[in-house]
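Structure record follows, encoded as structure tokens.
All protein chains but one are shown in place.
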Amino acid sequence: MPVVVRNPPRAPRAVADAFAGYGVATVHEAQGRTGLLTPDISPIYAGARIAGTAVTVSVPPADNWMIHVAVEQCADGDVLVVAPTSFSDAGYFGELLATALNARGVRGLVIDAGCRDVAELTQMGFPVWSACVSATGTVKETLGSVNVPIVCAGQLVEPGDVIVADDDGVVVVPRLRASEVLEASQAREEREAGVRKRYAAGELSLDVSNMREALAAKGLRYVDGPDGDGGAAR
Amino acid sequence: MPVVVRNPPRAPRAVADAFAGYGVATVHEAQGRTGLLTPDISPIYAGARIAGTAVTVSVPPADNWMIHVAVEQCADGDVLVVAPTSFSDAGYFGELLATALNARGVRGLVIDAGCRDVAELTQMGFPVWSACVSATGTVKETLGSVNVPIVCAGQLVEPGDVIVADDDGVVVVPRLRASEVLEASQAREEREAGVRKRYAAGELSLDVSNMREALAAKGLRYVDGPDGDGGAAR
Amino acid sequence: MPVVVRNPPRAPRAVADAFAGYGVATVHEAQGRTGLLTPDISPIYAGARIAGTAVTVSVPPADNWMIHVAVEQCADGDVLVVAPTSFSDAGYFGELLATALNARGVRGLVIDAGCRDVAELTQMGFPVWSACVSATGTVKETLGSVNVPIVCAGQLVEPGDVIVADDDGVVVVPRLRASEVLEASQAREEREAGVRKRYAAGELSLDVSNMREALAAKGLRYVDGPDGDGGAAR
Amino acid sequence: MPVVVRNPPRAPRAVADAFAGYGVATVHEAQGRTGLLTPDISPIYAGARIAGTAVTVSVPPADNWMIHVAVEQCADGDVLVVAPTSFSDAGYFGELLATALNARGVRGLVIDAGCRDVAELTQMGFPVWSACVSATGTVKETLGSVNVPIVCAGQLVEPGDVIVADDDGVVVVPRLRASEVLEASQAREEREAGVRKRYAAGELSLDVSNMREALAAKGLRYVDGPDGDGGAAR
Amino acid sequence: MPVVVRNPPRAPRAVADAFAGYGVATVHEAQGRTGLLTPDISPIYAGARIAGTAVTVSVPPADNWMIHVAVEQCADGDVLVVAPTSFSDAGYFGELLATALNARGVRGLVIDAGCRDVAELTQMGFPVWSACVSATGTVKETLGSVNVPIVCAGQLVEPGDVIVADDDGVVVVPRLRASEVLEASQAREEREAGVRKRYAAGELSLDVSNMREALAAKGLRYVDGPDGDGGAAR
Partner (left out) sequence: MPVVVRNPPRAPRAVADAFAGYGVATVHEAQGRTGLLTPDISPIYAGARIAGTAVTVSVPPADNWMIHVAVEQCADGDVLVVAPTSFSDAGYFGELLATALNARGVRGLVIDAGCRDVAELTQMGFPVWSACVSATGTVKETLGSVNVPIVCAGQLVEPGDVIVADDDGVVVVPRLRASEVLEASQAREEREAGVRKRYAAGELSLDVSNMREALAAKGLRYVDGPDGDGGAAR
């Protein structure tokens, strides 16, 4: 049943692009704490933040043939999302494939397996979020599928979904919820800007968010330190 | 039994501060190879080194309410130390809480769980040592305790103990041993400076530390390479 | 049976040095996908690439005595390769030993255990590939061996073999195959340079490597996206 | 958006029940090597084999409230499938809940988290496949959902899908493919029975499956042992 | 500072013994969800349940000398609890030491490291809870301490504390709280007996524990399955 789906519906480009203004943690909260890939997926270098529409690839263990097939299905603004059908720490992806994706305007790669050529990818500025770094090569013998729903690092990713990735990890936003989640992210960010200012001025969240009463109701007690000389001793 | 202990005794400020001049490896050796947190606690960015007095927080899995409570108990020169009561890879801490701690002069965070907003924390220069990076959020529903003894990453940490953290990890120095360990760290550092100079000049530790006799006594044999052409072949 | 083998045969210096011009991934492919250490061995800082001849050390768990013994056996252009006889996350190696190795022209260290003084080693520019970072110290009580065959991170390493290490990991090239693998690496690099240029110009690997026929023969199908509005919707 | 879906469509009972005659490995192969949960899900005791229709539960970390809610939605022949929204090693399930599920004819539990009361569950004969055994308790504070699609141990599970579990692990068969996969499992089992008889009689798979020609075509060489005394020496 | 503490205070024998009537999960809940060792400590064979007073041992990595020292400090009804000062998967303990402990009436061993001679220990019926099974041996070169407070698998254990262990794991009860926790365990067990009977009769926890109102207040919705043919289709 290996299949390549051409031109799947994608979240609108302007919406997908706008997510790059928000961090993964913000987007994850804004869509009700769903869609976060497991934390063992991490960036190969620090400081990148991308958003784009998913082109999905289901690959056999230690076989990267379908990534070559997937390149042709990628368009400007896409993010490639790759999941092996069973665990593999092989290095599926390196700077040659990155060169090819770069030429098509792809924003980055998310892969629940290994990546190699880390030094070259860092120099090119092509960001990758992977399960590990591994120089192990792969073969080109068995088919897989492109642009079918996949489970990647614990989350269902469908082609055209929005992918947001930064130093904190990777989150997937379902295509049809993209606009709604974008607005919620923006709202959350604005709320936090106000809070940040108050915290910086020394206000406590206990007061900013009125937590004291709820804490007392749950039974929190305050007592003094064991010998009361806490301050003096310093 | 959730409780917040106010003003626990703390190691003297000058002593705690002085530890920042020594690395974690040095302090760990100086106190007899005790107090090191397990190596899965690592810094979110390279190059930070801090020392300060512990404010401890025991938190439920995936619930960061007590960290908000703990902020109020923090003073200039403290380090927040957080341990969940059972394993959690949730992201308990981000830049908003860091802003609040910063405003109180807190030096950094050590947490046996996840941290998020890594890019922002790096930019702020607020150092965190955590078990993982995770954008997963937390709830605010269940109480825990502040400034009680906790086990964090395999070590007992009591409020007011000295925490030293750098690229090598985190070590805890019991409050009442702080002065003694500080002196031992200084002594060790001085000894090592002399050794470093001799090594740099090409001397061998076998001679600097008189190891040859002990090695021979244990039975170490030296033999020549299999075909004797080792040098010539090059 | 602890033994130190002096002057084992080494791969020719010029050959070993020349490997530094190729990445680990390239060398690994060039020798038929063999010799790669497991991916849990990673560099303590990004950006280093070294090649040299192995001086091997078999050490007891949490005991670094034999590393001190091994320093004397190291020559300019060597790489130290250390494997404990059973798992240990102790920090066997720090900046003092690095100073000693530096003085003898050693290129770096590969160790299937822990390393410490990461900040200092980074500043010195002495590269280390290790299983973990750990400030845990070691003792000097039990003998091991130097320049005997060892298994390090899943690979057999014999003294005098070539070690290549970079951000992607570590690969070992058997001494007697070194020249042949060096040529194969060079050939591979040249082929890839041509491919890279074509990819950058937008050509697809499907065409550059004539994959379309083989894919069709294996049964790959192409279908259109579920609602055909993929492009329009954007 | 917490929701409980009542009476979702289920795979036909007779079909689901018939899967208990085939092992997980057979079913997995029969549906084209798809649907297998990751191997870290293992049975709490050896020797159980079950098949049934999935009632799915999405739970917060360390909170088992929704399992209590799910009991009411279970019917005779169901299998409960539970996935936390982020990693948790808490013990969500014990013999009290097993007693309740037993009373409704539930066949077993699959959970990507912890289970407790292993001795009691073993004695009752209520089989559980879990990520770990853990006596850690849970709270009842946050809602989740019942009978929504979930990702459990790397696989998408929809309510009403068929779950097959034995000592080898757990496989999910999509509801609408159940009859087809059942037939394929039966066909595979019959083929294997014939092969087993030939292997037991000493025939080689090289001959039974005509592999010799393909191996030669790929370039496999046969050589004699290094000193030819292999047989004699014995 | 290696020290052996003779005759530390122990929890009263009758109290410690009585804990064997309750499971680890029950005791853990009864003392407010504290004291549970991490779930990677598991029994070497199924079906054992023990309770006793802790004799604690702090050991160097891969060195079991202090276990030999500790045997002499053990009395009838004790449980040996061993923690290495840094991670070790060595096999510290086998049937010879078990024979010695058996002769003194020791109930079992809890060790945050490896154990060997599993077949023999199973046959003897000497129960061990360990982090792994490992035939790796240990040396006898470095001192440690007996009957000092240790951190074992994430929990502080003091000599004389009560240890309860079964198929679900291991829990420690502080010596001075032993009587109180025993009573709470008994009370919990009695409550659960009543609940078990109602569950077995088909009652739902939603009703037995009056959860419906709280669930509705939190916003739980019930909806019908997607096509309503759920029951019919079966």
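Letters A, B, C, D and E mark the chains in the order given here, with residues in each chain numbered from 1 onward.
As a convention for this text, contacts are C-beta pairs under 8 Å (C-beta built on N, C-alpha and C of every residue); 3 or more make two chains touch, one makes a residue touch a chain.
The model shown is predicted, which means the values in this text are computed figures rather than measured ones.
Shown chains touched by the undisplayed chain in the intact complex: A, C, D, E.
Check D:Ala18, D:Ile50, D:Val171 or D:Ala184 against the missing chain and you find that the one touching it is D:Val171. In the full complex, chain E touches the omitted chain through residues 2-10, 12-13, 45, 65, 68-69, 71-72, 89, 91, 94-97, 99-100, 102-104, 114, 116-120, 122, 132-137, 140, 142-143, 147, 159-160. Touching the omitted chain from chain C are residues 1, 32-34, 36, 38, 85-87, 149, 151, 154-156. Touch with the hidden chain on the side of chain D covers residues 23-25, 28-29, 33, 36, 39, 42, 46-47, 49, 166-169, 171, 192, 195-196, 199-202, 204-206, 209, 211, 215, 218-231, 233-234.
Quick note on the criterion: only the chains that are shown with their structure count from here on.
Chain pairs B-E and D-E differ in how many C-beta pairs they share in contact, with the greater number at D-E. Annotation: the A-C interface is duplicated by B-C among the options B-C, C-E or B-D, judged by over half of the residue-numbered contact pairs being identical. Taking each chain's centre as the mean of its C-alpha atoms, chain A lies 29 Å from chain D.
Shown for chain C are the residues that touch two or more other chains, namely 89, 134, 136, 142.
Pairs of chains meeting the touch criterion: A-B, A-C, A-D, B-C, B-D, B-E, C-E, D-E.
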